[in-house]
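A single protein chain has been omitted; all remaining protein chains appear in their positions.
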Amino acid sequence: MTEHFPVFIVLIPFFGALLCGLLGMRWPRVCPGIALAGMGLAVVVAAAILQRVAEVGEWSYFVGKWEQPRGIGIELRVDGINALVLSAVAVVGWLVAVFSPGRLGRDEESKPTQFYILFLLLMTGLFGITVTGDAFNLYVMIEISALTGYALLAMGPHSRARLATFNYLIMGTIGASFYLLGVGYLYLHTGMLNMAGIHTVLAANPASSVALVAFTLIMVGLWLKMALFPLGGWLPNVYTYGPPLAAAAAAPLVTKVTVYVMVRMMVTVFGWKWVFGGGGWNEAVVWLAVVAILAGALMALAAKDLKRMLCCLILSEVGYMVGGAWLANRWGMTGAIYHILGDAFMTLTLFLAAGVLAGRAAIFKLERFEGMFRRQPWVMAAFAVGALGMIGLPPTCGFFSKWFLIRGGLEAGHYGYVGALIVSSLINAVLFFRIFEIAVFGSKPGKHGYDGPQVVVEPDGVKAKGGDLLALYGAAAMVVVVGLGSGWISGVIQRALEVNGVPLAAPAVLAPAVDETPTNDH
Amino acid sequence: MRAFGLIIVLLTGGLLLWGVRDFPLFGAADSPANGGVVTAYYLQHTMQDARVPNAVTTVLADYRSYDTMFETAVIFTAGIAIFAILRVFDDRGGRRLRKSQDAPVKGDQYRIIVGTTSRLLIAPIQLFALYVLVHGHHSPGGGFQGGVIIGASFLLLAVARNLQTSLDRFPERRFLAMGAGGVLIYAGTGLLCMLLGRNFLDYGALQAVLPATGPEMARSHGIFAVEIGVAVTVSASMFAVYAMLASRGRLKDGL
Partner (left out) sequence: MPTPFQILLHNFNYVCYVVLLMIGLHAMITKRNLIKKLIGMSVFSTAIILFYVSIGVNNGGDMLAGHDGRPVGNIPVLEHGIGHDAITHPETIDPRRYANPLPHVLMLTAIVVGVATLGVALAITQRVFQDYGTLEEDEILAQLNNPQENDD
């Protein structure tokens, strides 16, 4: 049975969704159970895949056994990079499944059955994106995760959510279509859809305007979908106004998995030499990422409510990963991939906490944090872990990803990027310590940019329940676990990069991470 | 904004045309796509591997059937997504009991010609749908096309008479269950292959359970099985999408 694991992990949530579709109409109660059990099984399978891949390096699975000649069938391919992403997606999915039952109404009107079907299909799509080795199959999977995402985010009671989702749909369709066009150009040029097959042909005849256009289209399409700053205007409204549960499921995963797709395209399909071989355009992309980091951070600074602030931080984090991947050295790439995992858990922690604190409301003004450490101490403790991760304090994963990324930046000699990382960490520190200050001491009029009348804080209708806390603490624990396991994880990533032909790093420039320490002063 | 949009459009167009410059000539038989190993394999081995002369069907439902399974899932997703976004339950309890025969809808008397014609047409349409579905191995056709035609026959009924008439014959619970059931037929076929000890969707394994003379015929039957699953999902979801959109999610007298 173990040899089927790469396809198995996609099938688990898929069959779960179908079962929910058949049984959920009559017995809606079974759906949370199916989701919980299915995602739990997926976590186990993902862990098994990760363990095996850490030993053997690469693992191919041919659906329908169409193996030779290469490219006639669909290949699923797992290496260190996507095994890690698979595990992260599985754990996040499981935690959201744990979180969900307490957050959904039981009545027909709130459509719990449909939520679970769509949620499991979203997981199917994300697993499928991660595991596939076929460029066109990737498009199908992107569309599954996108369609379910639109529906989940438009389901809620908030009328602005629908408008925001409509814009998301338009942008997402343009992005996915650009990707599809790029694949078409690649197919025209190489006659292949298999990623490794495309790579072989491209490596043989590198200079071609068709391949160049294909690369540009794919990158722009993916940047649209992952919300790199100037192309990511759709994101804040979507996740702010969308239903909190859907936002907690989609926000940590969809953008990160798209970043993974970008990495896969750069490393496996086009290849390191092809991407960084000619022209200085990687410089330009890193500067674009710098702009994204700073713009996201500044927008977060201007935000007056919690969810919008978190959404702007996502924009900033996407900049981290894109910049790291385009630094053109191994440490930058390692940092970007490691940050996919770390950021998934940090974002999950913060969004789950926001979901508990805000309940069903879309807007949660920062001043409502007043006295929150007293009223919801457990939720705030987990929130604090996520916040420390965002700031980048050890031993959370945020520290290590910044460590890798800064190291990559220094090695590439790109001080603008390093500076942007440090500035954004400082801004994160300001943001979150402002919240802690409000939560501990209360917001005083005239300070912190807030000078309206004191808001009478009504007790929040939603109290944290068992499932909420379990999910929240699971996410917070993962933030620390990924941080503590950074040595092993970066080892797996580096081995996978080496297999994919990423050149060895130059002798390490050991820059101490003193940049992080001043953040304590705030 | 307008000028900005125009610039983006022109840039995109320019980029695409710049790529067209280096394309192999239109219709060239020796372009990498047309003359490649993969295409040659598909055309040369479709008979040998699966006994299906229609190469599109073989590629769709066998060589790349993993894609097609998720394509079916996309349709199922669309049905569920539209249900989730649009469905409102405003008259609880009574909605399943109401029959169109009990309450004639305003305007029915004007529909004699259209109604009668459509009633005559629907049976042949559905029969033709089954032909398209079954004959996908030998001519253009298959699960998607057949399923769409079946769905269209219910749409015709809804347009010619009213939505309730269609819903009486194809009620909500049934099309929701059929949407999931069709995909389950597809994925279940694949899973069966796995349980019989081969890779997922390797229909050759079905030799053990189907009356087939060899793995090739088993593949042919396997393709047929998944096409049925596709047709079930497509017809159900087509109708679901139409019914939800036409009645603004109330599934009562809509368009």
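For clarity, chains are labelled A and B in written order, and residue numbers in each chain start from 1.
Quick note on the criterion: a contact is a pair of C-beta atoms (placed from the backbone, for glycine too) under 8 Å apart; a residue touches a chain by one contact, two chains touch by 3 or more.
Since the model is a prediction, treat every value here as computed from it, not as a measurement.
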Where the unshown chain meets subunit A, residue by residue: 136, 139-140, 143, 147, 150-151, 154, 158-160, 162-163, 165-166, 169-170, 173-174, 177, 180-181, 184, 187-188, 193, 361-363
Omitted-chain footprint on subunit B covers residues 1-2, 5-6, 8-10, 12-13, 16-17, 20-21, 23, 25-29, 31, 33-35, 38-40, 42-48, 51, 53-56, 58-60, 64, 67-68, 71, 74-75, 77-78, 81-82, 85-86, 138-140, 144, 241, 244-245, 248-249
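Here is the rule we go by: only the chains that are shown with their structure count from here on.
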From the C-alpha centre of subunit A to that of subunit B, how far is it in Å? 32
Counting only contacts in the complex, subunit B reaches subunit A at residues 15-16, 18-19, 21-24, 31-39, 41-42, 62-67, 70-71, 73-74, 76-78, 80-85, 87-89, 173, 176-177, 179-181, 183-184, 187, 191, 194, 198-204
Touching residues on subunit A, where the partner in the complex is subunit B: 4, 7, 11, 14-15, 17-18, 20-22, 25, 61-66, 69, 71-74, 108-109, 111, 114-115, 117-118, 121, 124, 128, 134, 136-137, 140-141, 143-144, 147-148, 150-152, 154-155, 162, 181, 185, 187-193, 201, 208-210, 212-214, 216-217
